[in-house]
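Moving on, here comes chain A:
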Amino acid sequence: MTAALQVESLNRSFGALHVTRDVNLTLERGARRALIGPNGAGKTTLINLITGVLKPSSGRVVLNGDDITATSQAVRARRGLARTFQINQLFRGLTVLENICMAIGERDGENNNLWRPAGAKRSVIDEALDHLEALRLVDDALKLVRELPYGRQRLVEIAIALAQRPRVLLLDEPAAGVPSSESHLILDVVAGLDPDIAVLIIEHDMDVVFRFAKEITVLVQGAVFTQGTPEEIMANAEVRAVYLGEDGHTAARKAGQRGGQHG
Partner candidate 1 sequence: MAVSETMTAPTAPSKSRARAADFLIKRHRFRAAEALPWLIAIAAYFVFPDRMTFGSQVLVMIMFALSLDLLLGYAGIVTLGHAAFFGIGAYTVGLGAAKLGWTEPISGLFAAAIISALVGLVTGWFLLRYRGLTLLMLTLATAIMLQEAGNLRSDISGGYDGLPGLTFDPLLGKFDYDLYGHTYYLYALVVLAIVFFIVRRIVYSPFGAALTGIRENVRRMNAIGSPVHRRLVTVYTIAAGIAGIAGALFTQTNAYVTLTVFDFDNSAKVMVMLILGGTGRLYGAFLGAAVYMILEDHLSKMSPTFWQFGIGLLLVLAVLFARRGLMGLIEDAGKVFTRGRQS
Partner candidate 2 sequence: MPHVANIAVSILFDGLAYAMFLFITSVGLSVTMGLMNFVNLAHGAFAMAGGYIVVTLTRTLGIDFVPSLIIASVLVGLISIPFERGLYRRLYKATDLEQVLLTIGLAFMAIATFTYFYGPIPKSVPLPNWLQGDVNLGFRAFPSYRAFLIVLGILLIAVLWYVFERTNIGAKIRAAVDNRRMAESVGINVDRLFTLTFAVGSGLAALGGGLAIQLFGLTPYFAVLYLVLFLIVVAVGGLGSLKGTLIAALVLGVFDTAGKYLFADAGGFFIYAVTVVVLLIKPAGFYGRE
């Protein structure tokens, strides 16, 4: 069966700085994979390479069997790849409802229409409101995004991505910056995602990772250090050293020198 997302031998350098090293990654349909690693490991860079914000120095990105390496960010999004950003990228001056409608409008081509009033296509509005209801945001529908508390804004960030009806969803630290009193909102949403979507989540919080992920990829200094189930990763002494050791940096550096894939 075709994998939802396949990353093959992806490399990226900035001059002499080799930030992404020969990364191979596969997301099957319905995958629940966490991407973890120390700071500076290149997790967000990898997401940027997959989504098309950055062009790779070499390697391929394949979405649902189609090679999208040469396509733009927008094309990839239209083919079913959605992402959230580590720092919210929302339309702060617009209402929550309009934010969601924007994503739907792009997805189904409504936004190409110059003539019909935006409110006339009832189905778009209804679908947007359905998304908002699922995330308990309906009461905020007419509020401007910038008026919402950060935790709620983070939910809108996820809602926009979901409104794209993606086949592959990349979440970059979805709970980052959210006060712990509100983070359960985010986590419940992530836990309740459509089982058909392939999800890759960057996370630092190990509790979240172990609760959510069926597979884990550990990225160290731009290379895949190891991959496996949560149990395997937990049992892996080297991973613990890289993450939790007193000298996490040294452990990471040594791990990076060994490079390649284990497990």
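Quick note on the criterion: a residue touches a chain if its C-beta (ideal position, glycine included) is under 8 Å from a C-beta of that chain, and two chains touch if they have at least 3 such contacts; residues count from 1.
Behind the choice of candidates: all candidates are chains of the complex that A comes from, given by their letters.
Since the structure is predicted, the reported quantities are computational estimates derived from the model, not experimental observations.
Novice: Identify which of the numbered candidates 1 or 2 touches chain A in this complex.
Specialist: 1
Novice: What does chain A use to touch candidate 1 in their complex?
Specialist: 51, 53, 72-78, 82-83, 85, 89-95, 97-98, 101-103, 105-107, 110-122, 124-126, 129, 132-136, 138-139, 141-142, 160, 164, 184-185, 188-189, 191-194
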